[in-house]
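Let me give you the structure first, and then I'll get to my questions.
The complex is shown incomplete by one protein chain, all other protein chains being positioned as in the whole.
Labels A, B, C and D are assigned to the chains in the order they are written; within every chain, residues are numbered from 1.
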Amino acid sequence: MRLIDPLARAIRRYWRVKRVDLALTLTGAIIVAWIIAMAALAPVVAPYDPYVSVDDVLLPPSREHLMGTDNLGRDVFSRILYGSRTVMAVVLASTMLSMGVGTLVGLVSGYFGGLVDRVLSLVMDSIYAFPGLILAIAVAAMLGPGVSNTVVSISIVYIPTYFRMIRGQVLSVKSQLYVEAATALGAPHKVIMLKYILPNVIPVLPVVFSMNVADAVLTEAGLSFLGLGVPAPTPDWGFDLRNGQRNLLAGYWWGSTFPGFMIVLLAVGFSLLGEGLNELISPERR
Amino acid sequence: MPPLLDVRGLRVYYMLGDEAVKAVDGVSLKVEKGEVLGLVGESGSGKSTLGLAIVRLVPHPGRILEGSVLFKGRDLLKLPEQELSKVRGGEIGMVFQDPLTSLDPLMRVGEQLVETIMAHSQLTKEEAKEKAVKYLELVGISAERFYDYPHQFSGGMRQRAMIAMAISTSPSLLIADEPTTALDVIVQSQIMELFQSLREKLGLSVILITHDISVAMEVADKIAVMYAGHLVECAPSETLYDSPLHPYTQGLLKAVPNIELKDMKLVYIPGTPPDLANPPPGCRFHPRCPRAMDVCRREEPPEVEVGETTVKCHLYR
Amino acid sequence: MVSLRVYILTRVLLTIPMVFILLSLVFFVMRILPGDPVIAIVGMKASPEHIERLRHELGLDKPLWRQYIDYIAMIMRGDLGRSMIWGKRPVSTEIWDRFPATLELTICAFTVSVLIGLVTGVFASTKPGTKADVGLRLFSIVAYSLFIPLLGMLLQFTLGVKLKLLPVAGRKSPLVQIDRITGLYLLDSLLTLNLVGFVDALRYLLLPSITLGVVLSGVYTRLVRSSMLEVLREDFIRALRARGIPEGQILLRHALKNAFIPVLTMMGLQFSLLLAGAILTETTFSWPGMGTFLLERIEYRDYTTVQGTIVFYALLVAMVSLIVDIIYAYIDPRIRY
Amino acid sequence: MELLRVENLVKYFPLEKSFLERLLTRSRRYVRAVDGVSFSIERGEVFTLAGETGCGKTTTGRLILRLIDPTSGRIVFDGEDITDLRGEELRRIRRKMQPVFQDPYASLNPRMKVGEAVKHPLEIHGIAYGSEAKQIAMEFLEKVGLTPAEKFYSLYPRDLSGGQRQRVAIARAIVTKPMFIVADEAVSMIDVSLKASILELLMQLKREMGLTYLFITHELAVAKYISTRIAVMYLGKIVELGPAHRVFESPLHPYTKALMAAVPVPNPRRRKEKVKLKGEVPTAPVDIPPGCRFHPRCPYATEECRREEPQLAEAEPEHLVACHKAMEL
Partner (left out) sequence: YQARKAPAEKEVIVIGTTDRVTDLDPASAYDFFTWEVLSNIAEGFFKYEPMTLELKPALAESYEVQEGGKVWVLKLRKGLKFRDGTELTAEVVKWSIERVARIEGDPAWFVLDFVDKVEVVDKYTVKIVLQQPVAFFKAVLAVPTYFPISPKSYPADEISPDNTAGGIGPYYIERFVRDVELVLKANPNYYGEKPRTKTIIIKFYKDATALRLALEGGEIDVAWRTLNPSDIKDLAKNPDFTVVEGQGAYIRYIVLNGNIEPFNNKLVRQALAAALDRKKITEGVFLGTVSPLYSLVPAGMWSHIDAFKEKYGEGPNYELAKKLLAQAGYSETNKLKVELWYTPAHYGTTEADVAAAIKESWEKTGMIEVEIKSAEWSTYLELTRKKGLPITLYGWYPDYIDPDNFLYPFLHTDSNRWLGKPYSDPEMDKLLEEAQVAPDKATRTRLYEQVQRKLAEDAPIIPFLQGKLYVVCKKNVKGIVIDPYMLLRYWLIYKE
């Protein structure tokens, strides 16, 4: 009750003032939740094994195969379901990794400043300014395909996003009077960082995170699309899109359209969530 | 002769969903020609909102619900947008609190002045520029600063530039919203002096909005005191100083530090100003009022005229 | 207060560490991990002696630090070296061959995205909270999430194959000739007064630049909208209104110019997004640019070419952000470096 | 008895932003925020630092609190030179001196409950923990007038009004029982009707706990109500220093005079003759004029003032002024 009540109150307040943003957030949340549920329930829901051929090749959508079969006779619907696991796993793992590393380094770098901060900022800015997908491609190609390699290459791209965001926040929070007050109280650095700075920096994370996940979904799909992501035959939307694209012009549209649609849907879901949250979190103007 | 400005029963609310911040709630006010009216009140009492409502510039969730603003006999609230924008800046000049953020940072100060002049006259660019320089000099800025950007000006100079812009179109009324709050005392007194001299030279009427009653006392002919969206008392400065009628005004005058007084005793008003979204019923000051009566809790007090003073209090019914 | 010249110099100097960092990253990662250009190119049939000899020729048998120093020294001389595979063409030639295609594509896509972004963003910001505004916000979110290959394919399929309106792949039709001056076909055909070539090149450019442009326009729509809203809430806008300046003038002369500053900053960063998006676009539309080239060469571990390309990309990004900063300094008088 | 003495305190902030810029530009330039300030504070007094924006008041306060390191000079607190203290030793000193800042909105951690904010110093200094600390915290909440303490203990700062927040800040400052408080514009942002209540609280605590205050303000009228002594700063230097009643009644420095005269008085009949000053305090004191730093604005400036910097000297007992012409005026 203690939790639900303020939540309900918050929702009611937002409903009054920021109806649209709330609607966006909820839509995004529903899409994301739905795909997460898909990923979680894939083994239960999927009618077929996504790895083996279960019927003739390139069958159009029908009652047996809701989204048809692909060029190896595998059930596209089942692959879409299992594909959500791959995307979610890769994307969440890589953004969590970026978030963890970026936040930690950004916090320390921003708080202590000095030469280390300068060098770190320079390195991070360089990576940040560089085209993300190109960097991911370079790293992924060199590391070779594979789930963990994909995770690493994607996360490298996004570490600077968190670093910069957190560092910037830390710098602004650091100059706040309450941090100065804490210093004057004689609080050690660790306490100041953990009790005074971190809690005031963290609220920006969900927004950055969901925006960033949306981006990572597209990067992951891009890598897979270029054949640099998770290796076959693991079901993966980007890869399946590429795979299905071969047969698209011959009229077998279902092999690529469904995975492509799912990529866009997921990215839209996370973007909506991020955009909505961003507006909700930003202070109401008076 | 009718007053220059006659505000009647003005009500301005900020609509936050189904909640309304009753920032200005039934305010009536008169400004005579050539008069300086000091509009004072604590932070959040609705002074700025009132000032903006006069020229229909209340920002987004704000809405003017009822009332009329008669300026030279015309109701500004009913004027079409086109004509209104002639009045704004033309016949009514405005000066705002923060002189840095009130100038377009990307445009030279002189150009902004020229732009204003040209918006309200048929002058050519050259003529407008000539006039602009004249007004800059009038407020004490030398012509060579014409091509400076706002950030190159000090706070006081920016405020002078804002004033030059406001008077460059020869308005008959100037609304100055906290024109000196962001400035140091010495600069503040310079600006106030500028107001005085302009008023003498140009025969301006001025509404001076300020939270500092001392400033108002120094320059205003008449002072209107606002509290929580209500105009609680309005009287000539000296009358107000000598015999404040409303308990809030009385408290306020005692709470203001005075560098001249030897008596070292300050008195404060207990409690805090109300939340304007849910103001107390009846008189809005009653929870803090030492002389509150039962009726104060129930009924909104009427405006009563006591001599030259108008007061909104049950005590004087 | 440092002068603008000093500022530009500072910025130029600052790009050095950036390029250096990226270069070192790529250099070491590429060499530490398996994969060897010599094997990739002659791999199937060459004898070990032959391979060793080639490795020696390419300097790949030297210790890593030595190779690194040599390479850096070479870069310092402004030389990107030669490719390690096939014709061993100079990397700068390879880049020079492909870059104009990418540049042409990015410029057009950029124009498309900025145009869409400005128009929709300004429109939305003047009507906050209305249906149109919400619609445009949705557009900006969805547009950015449109997966470039998917959008590209859909456009190819509908406009190209079904309706036969526009060509779907390549830079120009085989029968049209455009003399190379800059390598930007649109420009070259104009310079040589070749109208047929111009129209042809434009037709080929349309689908890829629309694809890339639409996807990126979402970012601008959102950005223009929010920074316009931000500016419109500022005190000086209210002050302008209070001075009776006409609304249109306020919007275009004051608000838009001020709102443009964050948009401009973003454009610098967006440029790298544009380059990244260009890779997928090039792949989808068979566009013979840098992106497809890089992908090909990574596969063959063509060290020098990949390094050179990355250096080039880094320089490009740095240069664009420098240009943006200079424009920025010109627009915004508060910037006094 | 002397509690604090600062000697020739100087703080310069470098102007350049990046190290590359520093490489490229020859002369290093500084904001000379505090430029040789000396004074001492007796136990139990309220020493006020006054002056216009940017004259270095806050910087002086922060230097004394050792929140920033001085460029040069010496700070002696409670008989101990604390100028170069670090780490544990510095933390030991911090227990004895505490700040109260101007902005009650910014000086409290928005994500920390009021109670915790007050309790935290106790834990940092190992004075008390857990329920004992909570007990003490509640006691202090009541002491600053936040009753019932139970209720306030678990509120967040955003749930409080400005005056209440400032009370929390004060409670946090005094909970370790310090002997010295630096109150930097402690009442500047409080509504007029409530200002007096906070001032009264400060004075009451001073009496009860035997506190000494360094009171920093730009509002001279407020200073007048509480100060025992006052120092007026201009561009990083003290131009006048003396017992409050002397300085207010008969200021000696032209700047002090102008400042006093410019303060508005809530009396419509007292429209005073003002000392006319040109210009304003530069926002960042970088190019400090030679000679007397006030001379460009001074109506009485002479050739001497342009050349030679006047020193702070006793003009009458206890009353110091830095002006070549203090005696003549």
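One rule holds in what follows: contacts are C-beta pairs under 8 Å (C-beta built on N, C-alpha and C of every residue); 3 or more make two chains touch, one makes a residue touch a chain.
Just so you know, these numbers come straight off a predicted model, no measurement behind them.
The chain not shown here makes contact, within the complete complex, with A, C. Listed residues C:32, C:76 or C:193: the one in touch with the omitted chain is C:193.
Between the chain not shown and the residues A:100, A:144 or A:203, the one that touches is A:144.
For subunit A, the residues touching the chain absent from view are 51-53, 57-58, 71-73, 141-142, 144-146, 227-228, 231-233, 239, 242-243, 245-252. By the touch rule set out above, subunit C reaches the unshown chain at residues 33-37, 39-48, 50, 53, 86-89, 97-98, 153, 156, 160-161, 164, 167-171, 173-177, 180, 193-197, 282-283, 285-288, 292-293, 298-301.
We adopt the following convention: only the chains that are shown with their structure count from here on.
Where touching is counted per the definition, the chains common to subunit C and subunit D are A, B.
Between B-C and B-D, more contacting C-beta pairs join the chains of B-D. Inter-chain spacing, taken between the CA centroids of subunit A and subunit D, is 49 Å. Counting partner chains per residue, subunit B shows two or more touched chains at no residue at all. Residue numbers of subunit C whose C-beta contacts span two or more other chains: 233. Interface residues of subunit D facing subunit A in the complex, by the touch rule stated above, are 19, 62, 65, 67, 90-92, 94-95, 97-99, 101-103, 106-112, 120-121, 124-125, 169, 172, 176.
Remark: subunit C residues 17-19, 21-22, 26, 29-30, 33, 35, 129, 134, 137, 141-142, 144-150, 153, 157, 161, 222, 233, 269, 272-273, 275-277, 279-280, 283, 291, 294-295, 298-299, 306, 310, 313-314, 317-318, 321 touch subunit A in the complex. Partner subunit B is touched in their complex by these residues of subunit D: 52-53, 161, 163-164, 191-197, 199-200, 218-222, 224-225, 248, 258-271, 274, 277, 279-283.
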